[in-house]
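For this depiction, one protein chain was excluded, whereas all remaining protein chains were kept in their positions.
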Amino acid sequence: MIETDVLIVGAGPAGLATAISLKRCGFAGRVVVIDKGCAVGSHVLSGAVMDPAGFRELLTEEEIAKLPVEAHVNRESFRFIFGAKASMPIPWVPPMMQAHGFPVGSLTKVARYLASIAERLGAEVYTGYAVTELIERDGVVVGARTGEKGLAADGRPKSNHLASEEIAAKVTVLAEGGAGVLTDRLVEAKGLAGRRPQSYAIAVKELIELAEPVAGSGGTIMHTFGYPVNLWTYGGGFVYHVSDSRVMVGYALGLDYIDATLDVHEIFRRYKATGAVGRHISGGKAVAYGAKVIPEGGFYAMPRPHALGALIVGDGAGLLDGLRIKGIHIAIESGIAAAAAIAETSADAAAVGERYHALLRATRGYAEVRRVKNVHGGFTRGAPFGVAMAGLAWATFGRFPFWMFGRRHRDSETMRELRPGALEAAARCAADPAIRAFPDRLTDVFMSGTLHEEDQPCHLHLVDPARCEACERRFGSPCTRFCPAEVYRRDEGRLRIDFSNCLHCKTCRIKCPLENVEWRFPQGGDGPRYTMM
Amino acid sequence: MTVVVCIKQVPDSTNVRIDPRTNTLMREGVESILNPFDAFALEQGLALKDALGVRLVAVSMGPPQAAAVLREALACGADEAFLVSSRAFGGADTLATSYTLSRAIRTACGGRPDLVLFGKQAIDGDTAQVGPGVSEFLDLPLVTYVKALSVTPDAAFRVTTSMDDGEHVIEGRLPAVMTVTKDAAPPRFAPLAGAMRAAKAKITVLDEKAIAADPIRIGLTGSPTKVVTIFPPPVKGGGRKIEWRGDAAALAHEIREAIHG
Partner (left out) sequence: MADAPILIERAKCTGCGKCVNGCGFAALRLVDAPGANRLGRLAEVDPSACKACSACVKACPFHAIAETKTEIRGTEGLESYHDIWVFSEQTAGRIAEVAFELLGKGLALKAQRGDGCRLCAVLLGSGVTAAMTDPLVAAGADVVYVVDSPALADYDADVYVDAVAKLVERHHPEVVLAGATAIGRAFFAKVAVRVRTGLTADCTALRIEETHNKDTGAMQMLLHQTRPAFGGNIMATIMTPNHRPQMATVRPKVFKRRNGSEKGPGAKGEVLREALELIAPRTRLVETVRDPDAVDIAAAAVLVAGGRGLKGAAAFGLLRELADLLGGEVAASRAAVDAGWAPQSRQVGQTGRAVVPKLYLAFGISGAIQHLEGIRGADRVIAVNTDPNAPIFGVADLGIVGDATEIIPALIKEIRK
């Protein structure tokens, strides 16, 4: 039995901020961070234009100066895209959206950097171990269990089987990111859910290397909305020049979409084929790819971020500014709050939760989430309405609208059944050679570096395989389209699951219209291997 | 009984990329990993430790960050770890590396080891020369491409090797040097408790003085082979594409040309 004072599950910005802050505020106990990726950062992905507020609270000036980013935002624009050829700049970037001077770069690299600081300060960081279960005693979370390794596809132990290990912890901090499995299980078991179900967007991203560096382009960023989705679908893209020779291009699609034919990867390809994006990346070559979900349900979807013995930080607690789609700084602030609460209460499981919640409420990030509390609700009624409501909410410091509005559906419930011929029509559009010029899904999956031991139980468990056939008739197996990694495909009349392609984004768990996918943990160390995302 | 397993940190070839502008390898985005073949050698060593309670010593040669693979070995159950590291070893080819490692192995064991295990080859150089080279410097018998190994307490061994003409069953007595293939038992996983122990464990760094190396036989000086030029491999593809019109004779001719040409 392993014993620690604080166990942090997840080595992203929230978890590492918790560890760094614990050591910075003089916490003498043992701090252990565990991540299921094969290395720190290998499952961390973001845009990322980072609001430096979080770093300023966590790091010294000297450390901030050494952040592994190559560029800071120096030119920013906002565009509305009408179609493949037409787009229009929004004449001014709304003040709350401005990011001038913000660092722009790879969150994977930033996570590695934060981990090196945490280790230097005395925290321990271990990767390649999936924490698959929380241990409870008398209703109090008292630690966690790691997943077994070396199981065959049929579940039998192989010659190199490694048993599960128990970690006893006074406080367990869940920093799993959006749609974390342990977090969601805890939220459900303890009734921590917010006033409306959490809603997500699936974001896909490529790192593109330009054929020739464009001097001075580093630091240029662009956000867009509009095409390729219609006004009733929540989605938007970004183009970030993270250096003179490299561009991050990404697209986020709200998973409360209703059209079963939508294909997130095809939308992404279509997006890159637009003139507005194309001129930033022409002649470039994609070298890395990744996907993750963003919790954007906002203030009302935030769960109570604690239970006895457990705290939830970062995206898992729904801490994201849904207007700016920025969460890194709030994740860091939540980690700092969690650390302060643990240190103040000497890791007392009974007292730490309330204290954390109080400290969290006092953070600027929390106020920010509150201020834009109805952003996403507005957008569920179409983009123009959403923009107007978001503006009003921001201008009134979140007071207007005073009530919570918008749909209260789970993302899995919003999809409409297919109309006959809809899929065929969508396929005709996708056959456009301009779109096919960009990497297909499998090529992108390859560039994510994702790998899973093939001889292990499938971690994407179908609750009832028969439901997939019903889904095929009603929705045309939308998992084959919303999965950004080609895990799901129809082959000879049945659904096949190539779990080894999985990017751990959890979209299938969220969007399956029949809620048929149970996400279990693959062997620790498996999954994407992001190095530059 | 002392068993030494030699392991190497290598760039993960699944991530090796070429800079599209300069056609050179890019360091960024390439992870460093334990050479996959060496994991199988380590497993054989750990199995001997389980069976006979041997002392298992892990040795690696490389820059300071190669300590990471030694920690992996310690986490899995190796007893001691030695990192052979010094700027003076830079530029070593397989001869200089074999010499340096053989000196380091003697130092690490305080004498002659009973068994030295290597992976069949490293995925960065693919030479498969260092294991045999070390066996020569240590004047020990060499058995290559081992897929199964058993040792009795009185140091008799019986191994199965994968050779071109099938499997060879070979018997002998330790001491010996062996290289292990990927057909051998799959490597075990390090328990988290082991990783925690390994994180704090001591790794002894051996430099040229510690191993009493002859300065003329290490590093670039001790390397007879010199890399003169490097260039990108010929670009594949862009070949002809034709419609099948039933001309099997022409296709058969192409195939014969490709095989025998």
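Brief remarks follow.
So that you can tell them apart, the chains are marked A and B in the order they are listed, and the count of residues begins at 1 in each.
One rule holds in what follows: contacts are C-beta pairs under 8 Å (C-beta built on N, C-alpha and C of every residue); 3 or more make two chains touch, one makes a residue touch a chain.
On a predicted model such as this, the values are computed, not experimentally measured, just so you know.
Which of B:55, B:106 or B:168 touches the hidden chain is settled by the complete complex: it is B:168. For chain A, the residues touching the absent chain in the complete assembly are 442-443, 445-446, 451, 454, 496, 500. Panel shows chain B; residues 11, 13-14, 16, 18-19, 21-22, 24-27, 30, 62-63, 87-91, 93-95, 98, 123-133, 135-137, 141-145, 158, 162-173, 176, 179, 208, 215-216, 219-221, 223-233, 236-237, 239-244, 246, 248-249, 251-252, 254-255, 258-261 of it touch the chain omitted from the view.
Keep in mind that, in the parts below, only the chains that are shown with their structure count from here on.
The touching residues of chain B, when paired with chain A in their complex, are 12, 14-15, 17, 20-21, 28-31, 43, 185-189, 191-193, 195-196, 199. Put simply, chain A touches chain B in their complex at residues 2, 32, 34, 38-39, 124, 126, 129, 146, 149-150, 158-160, 162-163, 165, 167, 209, 211-212, 285, 287-288, 449, 451, 529, 531-532.
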